[in-house]
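Removed: one protein chain of the complex. Kept in place: all other protein chains.
Here is subunit A:
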Amino acid sequence: MVGQHDENMLSDMLPIYYSRLFPQNVFCRWLSCGSAPQPLSNRELSFTLADDVYLRYLSISNQKELQTLLQKKCPHKLDIGAVYNTKPSVGRHDAVVLARELVFDIDLTDYDEIRTCCQEAKVCEKCWMFMVIACEIIDKALKEDFGFQSILWVFSGRRGIHCWVSDHEARTLDSPGRGAVADYLCLITGGDNQNKKVHLGSDNLHSSIRRALNIIDKYFEQLLQDQGFFSTPERLEKLSKMIPDEALRSQVQKNLDSMSDNSLDRWKTFINTYENYCRETGINVRKIRYLVEEIKIQYCYPRLDVNVTKGFNHLLKSPFSIHPKTGKVSVVFKPSNAKNIKLDEIPSIHSLLDDSSPDNAQHQANMRTAVKNFQEVVFSLEKLEAIRKKNDANVSLEF
């Protein structure tokens, strides 16, 4: 059962997990395709061992070596790094990073200032909704705006999701390029000292923001109710601090304070107050033209850890590795299916290896689905790479 995870048991269970359940073959194919034209052995892997010993600059040339390495070291945490110009163990600090998947890391701890159901390491079905929205928005943007095709979505093992883009163009994007993509996707900025963290200006809304808002609208009211965004005086206070216009702020405060504490009702009243105010004040509203949108975004839009995306060689937890704190498998899921994920149906190393566990059968099945999802992405990546190689060959023939 979930919740009965014991870190000390990992050392016994991991060797079995790695040889029986970890999809070694697909994993190696994914990584070698994502390392081309460099050999798989130029890709850095890093292990964290039972006693927190941290091994960097490891690499493998094939599946056999992977199996041997996993058995020998039994990593409690398995991370993937960049592709270097040489074997990372040889180059170490001097090796040059040549490529790396474009990665995104979204973690629920970054939602602590807005989620009300859980804090820090905790996560429940209610706040999982934030991840569902994040996944849909980022996935669409990567496909439609940037034209990326090989996108892998992975459960981080505890309270977030990771995304790996393996298209050649994404892998070889330089640091400024990654920074620009990250900034393009990042609408929420500002630290603990800024209350309003979204500023959309007063010109037309960019197509990508419109699309994101359409996605948010599908979930907004549900989320509003689940989280009770405006249901207490403190939460209302947060809302009113986001209103830059003083007159409007006091109107909103007056109207919302006196009504029932249902968040949806309050939201509707807020919208009414806002619209009336805009109508009455007319020209004066440029500053708050997109206030409603800004609030929705602050409460729902993905909160990316941009440093992970910007960094060229940030190590990120491997798909299908076990989260050392929860024992859960970092399963690969389809973005279209994110909303159907039930957290307690995500397989854990315990339920998978213990066939007397009540979850065993279902978790086995979910594990198989996850591996199948992984395979699908890898197959399509292999096709993409084949086409790219053919085109490259043609281009070089022309000269």
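We adopt the following convention: contacts are C-beta pairs under 8 Å (C-beta built on N, C-alpha and C of every residue); 3 or more make two chains touch, one makes a residue touch a chain; residues count from 1.
Here is the rule we go by: contacts and distances are computed from a predicted model.
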The complex's invisible chain, by UniProt name, from "DNA primase large subunit", "Sip5 protein", "KLTH0H09768p" or "Cullin-4": "DNA primase large subunit"
Among A:Tyr84, A:Phe104, A:Phe146 or A:Phe320, residue touching the chain not depicted: A:Phe146
Residue among A:Asp192, A:Glu234 or A:Asp355 touching the omitted chain: A:Asp192
Identified contact with the non-displayed chain, of A:Leu55, A:Ala121 or A:Ala180: A:Ala180
Hidden partner chain, touching residue among A:Ser11, A:Gln71, A:Ser207 or A:Gln222: A:Ser207
Subunit A residues touching the omitted chain (full complex): 52, 93, 97, 109-110, 112-113, 144-148, 169, 173, 175-177, 179-181, 183-184, 188-197, 203-210, 303, 305-307, 310-314
